[in-house]
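A single protein chain has been omitted from the complex, and every remaining protein chain is retained in its original position.
Moving on to chain A:
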Amino acid sequence: MTITKRFWVSLILSLPLLANMIMMPFGKTIIGGVWTQLILTTIIMAVSARPFWNSAWASFTKHHSNMDTLVAIGTLVAYVYSIYAMATGQAVFFESAAFVTTFVLLGQVFEERMRNNASDAVGKLVDLQAKEADVKRDGEFKKIPMSEVVVGDVIRVKPGEKVAVDGTIIDGTSTIDESMVTGESMPVEKRSGDKVIGSTINSNGTFTFKAEKVGNDTMLSQIVELVKKAQNSHAPIQNLTDKVSDIFVPVVLILSILTFMVWYVFLDASVANSLIFAVSVVVIACPCALGLATPTALMVGTGRSAKMGILIKNGEVLEAVNEIKTVVLDKTGTVTVGKPEVTDIVGNEKAVLSVASGLEQSSEHPLASAILTDAKEKEIVTPKVADFKAIEGKGVSAQVNGKQAFVGNDKLLADVKISDAMKQQVTKLQKEAKTVVFVGLNDKVIGLIAIQDAPKATSKEAIAALKARGLKTVMLTGDNQLVAEAIAKQVGIDEVVADVLPSEKADHVKAIQQDGKVAFVGDGINDAPALTVADVGIAMGSGTDIAIESGGIVLVKNDLRDVDKALALSKKTFNRIKLNLFWAFIYNVLGIPVAAGIFFGIGLTLSPELAGLAMAFSSLSVVTSSMLLNKAKITSKVATA
């Protein structure tokens, strides 16, 4: 029989007992008197309460105890004593056994429902998945089930349809609503060559795309997997409740026996009264509230953040966020757009660009691609190069037209000559937040290329929000000091660590950790070690798989403002866990003495049925408090600061 049915049986049969209780002060009883009470309660015990006894017994034989142990003992004692009292003609309290059963079941009915709601977030994500795709097979588009789509398939998406899997658009343009995956509310414009995400909704255009990730590899599947793990992860704070829950029930049983002994032996109370106190102690104690405090809040918190495109990987991260003192940001792609552009060229434009493009043509450095793009636009012919050499952290050199040519940053200057006029130019450009690349032939600088990677439009606001939170912001970059400072000034970052080699990022994070816990925000492959070393690694959405793997928090959207949101959500969730735990502890710490009759002197006592009601609502209130996390406001402090 389900809990709901057991509850209804118990409730309906309890009503006459309730009527009896109300009529009693007026000297009346229900028809049949005590016998009716006995019959009704016996049915409730047999139908509604027996599963508690079964479960309690099963765990007892395994040397375990749980909430059912308490409910079983409470109801059984009240019931058996009442039969004894009836036989010996004393006052009975059948209604206690009946009401406790009803209330406990009521609590469980609600609780079950809410717990199911709390774990719903994953189900909703899975439901987003498209069911079929319009795939080109044998030259024709055909609808086939999702499971048959393979990498390399060409898939057509019509207006209003869902994008089946992850891929790249081959043909056509459209705007796509990606809010369900990234949390970005504005539809995004997409054209040939752009990436599309499976399960997002195409709005107006028709396009075809090539499937690149299918099945469990799609972004949505990855997110679902991440959220599932996060929702069921263990927060370190739970170690405390784990310890308590192991000893909780036996300790309560001992307290209850002590209660009986003290009242009966030392305070000369009657058997019936002593028993009522003892039963109240057993019934009011609620280990479930303690057990539910952390998992339910974790489930709701991580589920909600996933909807906003913020994936918090586990409970540990959530706890760590609370102690963060400093946020370290990678520059390129995190604070800035990550697409550098050439802004100025000093020297003979054609000659400088020609040499530079020759040397940079096989480089994957973002600055190199800026130079190549510019050279292409200006129709510069790329010369042949030979003897290509990379100088780590400095630049590259090679033979161009029989001359030794080099391209690199100011670390190269130690080895080469540069005119004073050019030096002044360098400083001027760097103060404008432009990265200067030196181009030279035969150990002499022949020109400069100034490249700028502009800060994202949202960076300033994002940094302000972090500072309003009382966090120190530090930017790490491989750029030179002047450029880095100029960018930092534009967006309001407190401190700059410039001239950092990619391999040194993690070391710098470690150094900053001396002054307190650090969150690192980054996206590139070379950020992975820093993301791992930091107390909280925050990987930005446009990032690579490796970065996402290393981050404790993953921002699906490439928006720096989400860092603040992620921190806010983590804090809210963790505070809710603490609140839940506090409430669950304080409830038991206060409830048990009251039930034991310690405050009898000032007239404060609890009957077993009230104790049962209190117990039902304590675990319910914990679950409710967790559910309210869904409604909690996530505000950026910058608005009020």
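In the analysis below, a contact is a pair of C-beta atoms (placed from the backbone, for glycine too) under 8 Å apart; a residue touches a chain by one contact, two chains touch by 3 or more; residues count from 1.
Here is the rule we go by: contacts and distances are computed from a predicted model.
You can't see one chain of this complex, but its UniProt record names it "EfeO-type cupredoxin-like domain-containing protein", from the set "Nitrate/nitrite transport system permease protein", "NADH-quinone oxidoreductase subunit K", "EfeO-type cupredoxin-like domain-containing protein" or "CoA transferase subunit B". Residue-wise, the contact with the chain that is not shown comes from A:291, picked out of A:74, A:198, A:291 or A:408. Between the chain not shown and the residues A:103, A:260, A:277 or A:574, the one that touches is A:260. Among A:129, A:203, A:245 or A:273, only A:245 touches the chain that is left out of the view. Considering the complete assembly, chain A touches the hidden chain via residues 1, 3, 51-52, 54-68, 108, 111-112, 115, 119, 225, 228-234, 238, 241-242, 245, 247, 249-250, 253-254, 257-258, 260-261, 264-265, 287-288, 291-292, 294-295.
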